[in-house]
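The structure under discussion is supplied below as structure tokens; questions concerning it will follow.
Note that this is a trimmed complex: some chains were dropped, and none of the rest were shifted.
Labels run A and B following the written order; every chain starts at residue 1.
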Amino acid sequence: MTLKHLVDARQLDPTIVTELCHRAEFYRGQGPLNELQGKKLGTWFHQRSTRTRWSFESAMLRLGGSVISEPNAEANSSTGKGESLEDSIHMIDDYVDCIVMRHPQWGSAEIAAAESDVPVINAGDGANQHPTQALVDAYTMLLEFGHIGTLHVAIVGDLANGRAPRSLCYLLSQYKVKLTLVSPPDWRMKDDVKEFMRSHHPQVEETTEFKDVVREADVIYMLRNQQEYKTEEGRSDEVPYVIDTGTLSLAKKDARIMHPLPHCKEIQLPRDVEKNDRRIAYERQAKNAPYIRMALLAHLLK
Amino acid sequence: MTLKHLVDARQLDPTIVTELCHRAEFYRGQGPLNELQGKKLGTWFHQRSTRTRWSFESAMLRLGGSVISEPNAEANSSTGKGESLEDSIHMIDDYVDCIVMRHPQWGSAEIAAAESDVPVINAGDGANQHPTQALVDAYTMLLEFGHIGTLHVAIVGDLANGRAPRSLCYLLSQYKVKLTLVSPPDWRMKDDVKEFMRSHHPQVEETTEFKDVVREADVIYMLRNQQEYKTEEGRSDEVPYVIDTGTLSLAKKDARIMHPLPHCKEIQLPRDVEKNDRRIAYERQAKNAPYIRMALLAHLLK
């Protein structure tokens, strides 16, 4: 099975995830390659992100390809001249062999993929999805545990306003995992994702209580808080769930703390704990990103 | 004959146009090349444009060269430190083998070319010229009709405020074409271009009436309206000339509708007509751009 585009984590079934992860592990052991020599990747970012853009550009260069970059398409684009997303895609698919796009509009990547003559990778479409982050996450779970199928995964924080947890839930729904969604009432996962989960494999639980889940989960996936947290007394700068040395001490010995990074107040650990406690997986998770993105680029471009 | 720089469409005589188009057609059939390996193109854009910048960068990469990019030179430049255009060019011609520049100042490309040790390509200097767009246009006419010499070309819209129609008129003046300039009175082509046309080959007519011209022209070159249109009653959001299914039905069977893209209200055709009516040439026109720009880069850099 081959993907033509990657716009939605529902495309990432276990077969394709496994294939991409195997390819990523192969690339990890290699020096510079020339597999994609002569191919051009266009990074078309309507929302700025050094992290995600450099991750893709690094992956493309490692495969011997080259890059055309637009770090700030919103300001540079012809939108002000009346150009639609469809028309923009018809233009840029003449110039590059693959498009990585980030765009503020929900569903924009799907529209782009429908119009594009070349593969489109969704690097974030509004608050909808970020499927390559889910791929990094699945790859990390496979490396840390050797399997995904029977893990107990807790996803913790703002599930309503982030695209990373939505994509992760879509991907994990295709495995027999146990999923615990931990959030304050206002930040619950939206119904569209919950319906997809219900019609697929996982056992899903929703809760507002963090402590019990910390004790039981294999993966504690912390999210960066993108919104101020509303308490009964008003808005709060505090985050509702925190991993600090106290909560970490409750976690299982072979648990893993994951995070899409950059982390903020939801991680409050001394640097030496971050470095030395094997359960802290998010730095390894970040280092996995270029390899799995290499695998995806090679998959789409060959 | 070889060009050292391309700053003005008056440099584009039929001999050079033909040579560049032949070279472009050769490149169209090729995979990635290494003809310009080790050469560096600098894209130095003081006005942002993803479209034009990517078109040149794609062309350079296809020839095996590499790119250094400045998408937003106005903000990044040393102008605020008191640096003149001349001094900037003395700096950047040390770093790259060819400079593509877009700049808001009329005549800036000519100043730059006079100072630069490496070839300078004008990708737009204020409201003055955009000669590589004219080259794309001529290349498209040659491909669509097999010749340019005896065509009847109508250029329609705002002729006073755009650099693309100025460069196109300069280029076409060197052929025996019939040129009809269609515009409201306030948007007439400026005298400097008209004088050049008068002293060269073409028959030129100016008119405000679109319909008759649509019936007779071989090429109907629609322009994007860059200014609000003033009617007697005041300013209007409407554009004075529109290609819709009605006007298209008047056009000759072998006519071609061209446009520099992105198009706006001056094109009002259903998507399936745009895709299926052979007379709609502007998407093929856009796809021609990287090949003719490859030809230009190879010409200047060898």
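The rule we apply is simple: a residue touches a chain if its C-beta (ideal position, glycine included) is under 8 Å from a C-beta of that chain, and two chains touch if they have at least 3 such contacts.
No experiment lies behind these values; they were computed from the predicted model shown.
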Complete complex - number of sequence copies, 2 represented: 3
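Following the convention adopted for this analysis, only the chains that are shown with their structure count from here on.
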Equivalent-chain rotation between chain B and chain A, CA atoms, steps of 5 degrees: 120
Separation of chain A from chain B, taking each centre as the mean of its C-alpha atoms, in whole Å: 41
Chain A partner contacts - residues on chain B that touch it in the complex: 31-32, 48-51, 53-55, 57-58, 61-62, 66-67, 69, 71-72, 224, 261-265, 283, 286-287, 289-290
Contact footprint of chain B on chain A as seen in their complex: 37-40, 42, 44, 66, 68-73, 75-78, 81-83, 87-88, 90-92, 94-96
